[in-house]
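Starting off with a structure, shown below.
The complex is shown incomplete by one protein chain, all other protein chains being positioned as in the whole.
Letters A, B and C mark the chains as written, and numbering starts fresh at 1 in each.
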Amino acid sequence: GGKGDTEAEKFLVVFSQCNNAEPYRATQNKRMNELFSKQPDVDLAIYDGQADAGKQISQIENAIRQKPHLLIVAPLQRDSLTKVMGEAVAAGIPTICLERDILEPNYTTFIRSDNFKIGRLAGQWIVDHLTKKHGEPKGNMVELHGSKGVEGAINRHGGCADVLKEHPNIKVVHSATANWFQPEAMDRMTEALNANPSGIDVVYAHNDPMAYGAYLSAKEKGREKEMVFVGVDGLTHEGVKYVHEGVLGVTFVYPLCVDKAVEIGTKMLRDPSFTPEKEYSIESSMILPENAAKILGEAAE
Amino acid sequence: MKDRFLAVLKTYKGPLVLVGIFLVAVLISPRTTRGEIIFLGLGNLTDMLRAITPIAIMSLSMTFVILTAGIDLSVGSMLALSGVVTGTLLVEWDPGLLPSVQIGTAIISAIVACGLVGMLNGVLIATLGIQPFIVTLAAMIGVRGLALWFSNNERIGLGVGSDVAGSFGDMFSGKWLMIGTFLVLATVFAVVLRRTVFGRYVRAVGDNALASRYAGLPLRRVQIAVYTMSGLLAGIAGVLLCARTTTGDPNAGITSELDAIAVVVIGGTSLAGGKGSIIGTINGALIIGILTNILGLRNVDFNMQLMLKALIIIVAVALQRKKVSN
Amino acid sequence: MKDRFLAVLKTYKGPLVLVGIFLVAVLISPRTTRGEIIFLGLGNLTDMLRAITPIAIMSLSMTFVILTAGIDLSVGSMLALSGVVTGTLLVEWDPGLLPSVQIGTAIISAIVACGLVGMLNGVLIATLGIQPFIVTLAAMIGVRGLALWFSNNERIGLGVGSDVAGSFGDMFSGKWLMIGTFLVLATVFAVVLRRTVFGRYVRAVGDNALASRYAGLPLRRVQIAVYTMSGLLAGIAGVLLCARTTTGDPNAGITSELDAIAVVVIGGTSLAGGKGSIIGTINGALIIGILTNILGLRNVDFNMQLMLKALIIIVAVALQRKKVSN
Partner (left out) sequence: MGVFLKADGINKSFGGVQALKNVSFALEPGEVHALIGENGAGKSTLGKIIAGVLRPDSGQIVLDGHETSIQRPTDAQKLGISIIFQELDLFPNLTVAENIAIGNLKLEKSPFVSFRQLALHCRPFLDQVGLDCTADTVLKELSIGQMQLVAIARSLSMDARVIVMDEATSSLTEDAVGNLFDVIGQLKGKGVSIVYVSHKMDEIFRIADRITVLRDGSYIGTRPSREADADELIQMMVGRELSGKGRAEGHATTSRILEIADLSTDRLEEVSFTLHRGEVLGIAGLVGSGRSEIGAALFGLDKISGGTISLKNSPYSPSSPRDAVRKGIGLLPEDRKLMGLIAQMSVKQNMSLASLDGCSSGGWVEEAQESSKYLAAAKQTRLKTAGPDVEVTSLSGGNQQKVLVGRWLMVSPDVYFLDDPTRGVDVGAKEDIYAIIEELAAAGKGILFVSSELPELLRCCDRIMVMHNGRMTGIMDAMSATQEGIMSLAMAMEGAAE
């Protein structure tokens, strides 16, 4: 529980974000601000690790020194943050590990989402789609990777490949790295299209901007109907919108985890008797043309 | 006879390296089922040109900057700023103007904003006498912050609809518009460099700064002008990229300053200033463009691509270099 | 009296800027509930030093490189390579050696690997006469590919257990070990630059390469040596970073070449070569370290941080610069 001794005292909540300069993370921050601002006695401080593990460690060390009532960490890397989060827990600071796993359970609770699972969902959707299209699970796929060596790219690829390996007739005919960026995805997709003048069935991109870029490239060559585009992330103003507009066939929400974190975190702050579970897993949801409109409508409210 | 042939070879080393890479690309290109060489398809060649266009445009003004013995590390950030400004003015601004007027305003605002950043770079370099590297490094950091702040850390999607934003995307992403813009700019820059007094000053300033001062050249004005141009061209590249991706992305263009500089240097321009040409830079852009394209067509593993790229850059530059003079 | 004071001010501009930033940091630092200035806490100051250590280490050899009028863009990639090699040899190699021997082997292999890359840079620059910018740019691209390929595109986690890998993390991430390594290296580099024949040659070569050649100096060996040193120090920085983050990350150190160069230049070393000092570089590292630390402590919005950083870099350098001569 927190240390809210007097009513007048404010709660200090520190959120150590691994990299602000990424729309997914910016959305997390925004959402977290939004939710905590409904609680006037909470001071939220968001630290930006700038995609640098050393930096994020230092920032958490700083935070520990300030003795916050709640620490939320979105770790950049599983190994690097394990130790310092252990120090936070040892210092008696209630700590939430957000979204990504660390090596040891050095946290009070872990609110997770799972890229491997998302990869598997995408793989399964692709198998189903191709089975519907060709009567059997076969076809040609182009895969656009996020930055090499980054957890998201590794697991979104790994999960999908895990499903596809059961279906040898689904071939990955072109596999390129576009570093999460839309412009690069457009150039890489253009090359894939040129190298494969026909017969591409699916484009699986590790995030929505890359999937969208791939769509634009195909559209320009008048080939966007030939294939279906699959993305991941499902941010409202990006992925969901793209699905709604018929650009993407499907996208998979990479959960922000923020709502759950604030819900659990608030209880931890205010209810000394509350003990959180060790782990909450937030399921991804599938955004299809059928439910996209509804989600967009909700967001607009 | 043989001597003349060798002399010609020596003068046109850059284009020869380009031709070499082109031939290799033709040889190793995959083929269609009908046996056509994919690399040589008109569609692929123009795709290749368009892909390199944003970098190539920035490398034109970068050539000028480098000729003055300067450098501009901020072009990538300015490119992002331009896209974000364009996007915002098209999507979040509803002035009730004619679409064409709104589009024009958005484009001009974006380009002018970058021009002003470039001018600020130039003024700091020319009047405070701080090294260009450090001024434009600061601008690279600061302008990235500005673009992120301006866009609220979010990508601004133009959509593919038929509203103002969507029609901007349609109008300005055409292959020939992009390639054409580059060709026009390249011609202008080549002519300015070779055929105008200003161009001569640009080459002189980097060649011998003291002599320029002694000759009474307007040193500061030349510096301010080249950095302003660098801003303007980064702005244009940003608008085109925004149209092509139908997105104003505050994270666009990260590391593209290095790409633009690499193109210039592969084109034979010396970072010490004074020596270089626009033809060389075009050559450098084509070398990089073909290289990226053929590695993509062959779908070479990304890591292998990186290593091959490194190797080929070294070889291309080594082949072009003059014999080490005493 | 006043004159002397002014003269002292002029000589020690760099440290004065540092003291100024320090004082501002003290003033604007947040305080603990007990009113202590957080910035001044020993824990915070040492954290700040440790945070800047990898960059600071690389900036020492970068000073040498820049003094020879060169540049090394590949340090960030070498840092990553070092981490990946260390990680692999600790995690995936089971030679049945004593843990300390295995750790030693891993560290030395990582540092030597980077040293070899640096030496290759140096050899290409010295013998082919290609511009350092382009050689090390190619190395930056290629070595990044190498690190990714070597690590199979994955981060190599050392874990926090008590096995070989875990104990390496414990041993080498200590605050004082990291800061101490930097201090030792800084002393060595400062002494080498000031007191040895080699140091004298480094400055001469960068100031006037042709004159150095005419004086019979071993130009090529000096160039090869400084780039090799740059590799070695990037290797050391990579080992320390690997220990601190208990991860060998093939994507570590992206853009850290710019950070290291910025530190050197803020420290008053001229990119034109010949002029600069290790003291200046240490000063530059502290300026950047304090700046980053205090902006973090104040939890300034990230975008605002970027803009402030840009501003402060310009101001810090402008304050240090010599009066622009007529």
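We adopt the following convention: a residue touches a chain if its C-beta (ideal position, glycine included) is under 8 Å from a C-beta of that chain, and two chains touch if they have at least 3 such contacts.
Values in this document were obtained by computation on a predicted structure and should not be read as measured data.
Asks: I'd like the shown chains that the missing chain touches, ordered by label.
Replies: Missing chain, whole complex, touching shown chains: B, C.
Asks: One chain isn't shown here. Among C:Arg50, C:Arg155, C:Arg203 or C:Lys309, which residue touches it?
Replies: Once the missing chain is taken into account, the touching residue is C:Arg203.
Asks: Decide which residue listed in C:Lys13, C:Arg213 or C:Arg321 touches the omitted chain of the complex.
Replies: C:Arg213
Asks: Applying the definition given at the start, please give the residues of subunit C touching the unseen chain.
Replies: 195-198, 200-201, 203-204, 207-208, 210-218, 274-275, 326
Asks: What is the set of subunit B residues that contact the non-displayed chain in the whole complex?
Replies: Contact residues on subunit B toward the absent chain are 194-201, 203-204, 207-208, 210-217, 274-275, 326.
Simple rule for what comes next: only the chains that are shown with their structure count from here on.
Asks: Averaging only over C-alpha atoms, locate the centres of subunit A and subunit C and give their separation in whole Å.
Replies: A distance of 33 Å separates the two centres.
Asks: Quick check: how many Å separate the C-alpha centres of subunit B and subunit C?
Replies: 30
Asks: Using the touch rule from the top of the page, what residues of subunit B touch 2 or more other chains?
Replies: Where subunit B meets two or more other chains at a single residue, that happens at 148, 153, 302-303.
Asks: If I count partner chains per residue in subunit A, which residues reach a count of at least 2?
Replies: Expected reply: 20-21, 148.
Asks: Flag every residue of subunit B that touches subunit A in the complex, lowest number first.
Replies: Residues 30, 32-33, 38, 41, 43-44, 47, 51, 54, 148, 152-155, 157, 159-161, 173, 175, 241, 244-247, 249-252, 292-293, 296-299, 302-303 of subunit B touch subunit A in their complex.
Asks: State the interface residues of subunit B toward subunit C in the complex, per the touch definition above.
Replies: These residues of subunit B touch subunit C: 73, 124, 128-131, 133-135, 137-139, 141-146, 148-149, 153, 255, 258, 261-262, 265-266, 270-271, 302-307, 309-311, 313-314, 317-318, 321, 324, 326.
Asks: Under the definition above, what is the set of subunit A residues touching subunit C in their complex?
Replies: 20-21, 45-48, 50, 53-55, 57-59, 61-62, 65-67, 77-80, 82-83, 86, 103-104, 147-151, 154
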